[in-house]
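Every protein chain but one is kept in place in this view of the complex.
Up next, chain A:
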Amino acid sequence: MEFQSCVKIINEWDIVAARQLGRNVAKELGFGTVDQARITTAISELARNIYLYAGQGSVSIEKLNINGKSGLKIIAEDQGPGIEDIRRVMEDGYTTSGGLGAGLPGAKRLMDDFDIESIPGEGTKIIATKWLR
């Protein structure tokens, strides 16, 4: 880890701050416009989930450089209610808030690696990575 910065998600405008940060880092790393859009959209989804379900949390952006491969890592963390059934929320069209139900599965498809850890009642941590090709 050589670089990390963090945005606290408390209100709706923090979502914009988080994805702005993500876009800037993605640009610095040399991602193309399509991947920049993918990364910002994924951050937007994860940050919005924090805002909607947990109330508050944080989104951190990390630059990665492993074996000469660089990438961008998003860590979205909250101490919210947690997810009861992770398999279910990764299904397309499942929603508890009347949305499209495409947020988490969509974010997974937008990124290369995607990992959820969640303990009901304690919180959720999502780590997603996009590699520079």
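Rule of thumb we're sticking to: a residue touches a chain if its C-beta (ideal position, glycine included) is under 8 Å from a C-beta of that chain, and two chains touch if they have at least 3 such contacts; residues count from 1.
The rule is simple: contacts and distances are computed from a predicted model.
A.B. asks: Going by UniProt, what is the name of the one chain that was not included in the view, given "Cytochrome c-type biogenesis protein CcmF", "Positive regulator of sigma-B activity", "ABC transporter ATP-binding protein" or "NADH-quinone oxidoreductase subunit F"?
C.D. replies: For the chain not displayed, UniProt's protein name is "Positive regulator of sigma-B activity".
A.B. asks: Looking at the whole complex, which of A:86, A:100 or A:119 touches the chain that is not displayed?
C.D. replies: Only one of A:86, A:100 or A:119 touches the chain omitted from view, namely A:100.
A.B. asks: Which parts of chain A face the unshown chain closely enough to count as touching?
C.D. replies: Residues 12-13, 16, 19, 33-34, 36-38, 40-41, 44-45, 48, 92, 99-100, 102-103, 105-107, 109-110 of chain A touch the chain absent from view.
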